[in-house]
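Heads up: the structure comes next, in structure tokens.
Every protein chain of the complex appears in place save one, which is left out.
Here the chain labels run A and B in written order, and each chain numbers its own residues starting at 1.
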Amino acid sequence: MMRIGLLASIVALLLGAPLVLSGHVVGVLTTALIAVLFAMAFNLLSGRAGMLSFGHAAYFAIGGFAVIHAMQAVEKGLLWLPTPLLPLVGGVAGLIGGLCAGYFATLRSGVYFSMVTLALAELLHAIAPNLGSIFGGEVGLTTMRMPWTSFDYGNEVHVYYTVVAWVVLCIGLLYAYNQTLFGRLTVGVREAERRVSFLGYNLHHTKIIVFGVSAMFSGIAGGLLAFTTESINYSILGMGMSASVVLHTFVGGSGVFFGPAVGAFVFALFGSLVSDMTKNWLLYQGILFVGIMMFMGDGLAMLWLRIVNEFKERNWSALKLRALLLPPGLLVAAGVVTLLELTSRILDQQYAAIVSRTKAWPPVSLYGFNWNPTALATWLVPILAIGAGAGLVFLAISRAGREAAPRAALAGEHAR
Amino acid sequence: MKKYLVSTAVAALCVFGSAAARAEPLKIAVIEAFSGPNAQTAIPFVEGVRYAIGKLNKEGGFNGEPIVVTEYDSLNQTAGAAEKLKAAIADGARIIIQSTNSAITAQISEDVRKYNLRNKGKEILFMMEGSEAAEFTAEKCQFWAFKTASNPFIRIKALVSAMKDTGKLGSKVYSINQNYSYGVDHEKAQALYAKEAGAQIVGSTLHDTAKIQDFSPYVAQIKASGADTILSGNWGNDIILFMRALGDAGLKVNVGNTSLDTTGALSAMGPSALGAVLVKLYNLEAGGKAGETFAEDFKAVIGHYPYNEEPTTAFGTLLLGEALKKVSQPGGKVDIKAVALALENVSYDSPAGRWSFRKEDHQLLLPVAVSEVSKEARYKVDGTDMGFKLLKIVSPEDSAVPVDPKCKMDRPS
Partner (left out) sequence: MEFIVISALNGLVYGLLLFMVSAGLTLIFGMMGIVNFAHASFYMLGAYLSFTIARISNFWLALLIAPLIVMAAGMFIERFMLRRVHGFGHSQQLLLTFGIAFVFEELVKLFWGNFPVAYRPPPLLSGPAFSLFGTNFPSYRVFVAAVAIVLLGLLYLLLQKTRIGIIVRASVQRPGMVSALGHNVPLVFLGVFGVGAWMAGLAGAVGGALLTTSPTMSGEMSVIAFVVVVVGGLGSLLGAFIASLLIGLLTSFSVGFQVSLADVAQLFGYGEQARQIGGLLTLEISSMSASLPALLMLVVLLTRPAGLMGDRN
């Protein structure tokens, strides 16, 4: 019951957002929602079915290109399709692409499966620039959304509501899929392949269908991106897009239905906000990912569920430990960020030019303070912060461990 | 990253602070890849803009107010750039400047066109100051976008003519380029102008972009073709590795290229780059006294001698400045359409010659500098003992290529 209430309020918040937020923030939300859908689609294959794909950008892009071509056809009057239904074309293209690629990829399993998906995506990425008529060459393809009834689609908000509708619908469909017998079979593929075939199901066909469905929703996500930006370019096929969906999904947690959504939403906002503050935002994104993989292997969503559970069970000692760990954890993070930011400012080309010209090391500005790079304190403060924070974390964990030995698991080594 | 130039704006504000009637300031947004793999390519473009806007503000700004510049990180993605463009428009920017990555340029150009269609009277202007792709003044040409960059045809035309004049063009030309639209345009231009200069194309290769680890097989191929001159539009690692493989094999041929001056390239190529010919929009040795004044002034403001793309965006932005001066009225409103119309008619005199726009396709007409990697260059780069010695300046008339018939520009009534 509580869960439905939570979902309803999230949807209400999404619907009400444009009333209070500026056009730019609505634009950021739109891209974040697309990333959410892509991660959810990816997780169907990689999380629920346990087939880790390293080339999912291919299906995302196929959907995007299909939608752009459809939009161009609509613009020229060659095709009749109401503007809000355009992303459907991306879904169909993604499904077809996914079934074809899935047929080959699912011949193999485990690491071999991942390698096939990687090779397929790499090949498509290598061939795309040569096929100018389909992929538009370096500058890509562009088009324009046509008005539909009272929606003129020149407005940010119209686009936003269309994206919200599609994302909510698709997530609903993904949820419904999981409830069906086939949805259960999907988990079966991950947990006990052999049993699935003993039960009389054709394992290969099952895998192809799962691959196809995942690619279909990825295609819709790609189509929504093309629909939003009214353009697409072959660079979207690159490894970067495939990598970021992996990052999103596992940061959020692949074991929880909404996990990938959490990860994608957090990282999309992170990219949008932090990139204006520091050029090292990709590094922080990577460190965050490694940290989550090491210390809370099943992702942010699972952490949240665990905290909720501890509240329900009135497990105060576990909650106390978490509360105790938070300040030193933040201290370590602050120390690391300070250290990296100072380093990056000093290694900056412009700074190096000043140093070589004046033979002096001028202070660098960070958080509104001036830091003298030759002073010992500048480096000692963040290093001490990291040391003290790490020490406190260690202390808190070992004390909790002494108090309740079995709960040492809380330190992060949760059994799955 | 954002509001980097606010300090210059504030400094200028002190000068203008006394103005009685406060007009709406002109806001310019620079959208560039400040992070990710393209960042270092992008920074020189931005430095040029920073220098030029500082200079314009010193000379009086626009409408009696200093010009406000805000910088946005495109994250080097088209979707990111589209998002930042919206942010810039929301912040009140009326002129957008962007340079690196043709895909992003295409995205912004289209978004600007659509925005202007949907928001009549609140138009914005787009200055593409670095994208070399020929499409922007052909299929993708539009009234609201002005291109202060060349394209493969302009560059190769100037390169081949200068190489011929200085005896560096042999009779057998091999053309090696990257396999995507830009490289393909280069291949076409090289075939066209080499033929015009009376040379024969003995071989031509398109290879994967930025994926080749070892170019020595290509060098073996070139050796086998018997070529005495190589023309290439390669950039980045692809030209560095190629030049090194060429040097390793000890093949003595003439080389003409467009990107030998990327930061770090000369030091990575080492002595194997000596004698190679570079075609670029500017060379610091050009223009005698005026050139020196520019170089010293730039160094005084930015901290180093202008290098790579810095002069290009500086002059491009100063050309925009000429148009701004023309329509500027103290206390007046920002009228972008008037700025755009003025831009079609003004010119800027760079130390190397005159810069102006062609009305038909908004392509920049400009003098092109052809230089040679040499130890005798006046300005040494990358901490090496090498630099770019000016061979020849090709005049705007001689470097211009005809308007592409595919350019159909919708002009505002």
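The criterion applied here is as follows: a residue touches a chain if its C-beta (ideal position, glycine included) is under 8 Å from a C-beta of that chain, and two chains touch if they have at least 3 such contacts.
Remember, predicted model here, so these are calculated numbers, not experimental data.
Student: Using the document's definition of touch, tell me which of A:Phe289, A:Trp304 or A:Trp379 contacts the absent chain.
Tutor: A:Phe289
Student: Touching the hidden chain in the complete assembly: which of B:Asp165, B:Glu360 or B:Asp382 does that?
Tutor: Answering carefully, the residue with contact to the hidden chain is B:Asp382.
Student: Looking at the full complex, which residue from B:Thr166, B:Thr205 or B:Ser374 touches the chain that isn't shown here?
Tutor: Of these options, the touching residue for the absent chain is B:Thr205.
Student: Which of A:Asn280, A:Thr338 or A:Thr378 sits in contact with the chain that's absent?
Tutor: A:Asn280
Student: Which listed residue (B:Thr263, B:Ser347, B:Ser374 or B:Ser395) would be found touching the missing chain in the intact complex?
Tutor: Answer from the full complex: B:Thr263 touches the omitted chain.
Student: For the chain not shown, which residue from A:Val164, A:Val246, A:Met302 or A:Val364 touches it across the whole complex?
Tutor: That would be A:Val246, which touches the missing chain.
Student: Given the full complex, what residues of chain B touch the hidden partner chain?
Tutor: The list for chain B reads 37-41, 179, 205-208, 210-214, 216-218, 220-221, 223-224, 237, 240-241, 248-251, 262-265, 267-268, 270, 382.
Student: Spell out the interface residues on chain A facing the chain that's missing from view.
Tutor: Missing-chain contacts on chain A: residues 50, 52, 104, 107-108, 111-112, 114-116, 118-120, 122-123, 126-127, 130-131, 133-134, 239, 243, 246-247, 250, 280, 282-283, 285-287, 289-290, 293-294, 297, 340, 343-344, 347, 349, 413, 415-416.
The working rule: only the chains that are shown with their structure count from here on.
Student: Which whole number of Å gives the spacing of the CA centres of chain A and chain B?
Tutor: Roughly 35 Å, centre to centre.
Student: Which residues, counting only chain A, touch chain B once they are in their complex?
Tutor: By the definition above, chain A touches chain B via 22-24, 27-28, 31, 126, 129-130, 132, 137-140, 142, 144, 152, 154, 156, 225, 228-233, 235-236, 271-272, 275-282, 349-350, 353-354, 357.
Student: Which residues of chain B touch chain A once you look at their complex with the stated criterion?
Tutor: Touch list, chain B to chain A: 1-2, 34-36, 39-40, 43, 72-73, 75, 77-80, 82-83, 86-87, 90, 102-103, 105-107, 110-111, 114, 117-118, 133, 135-136, 140, 179-182, 208-209, 211, 303-304.
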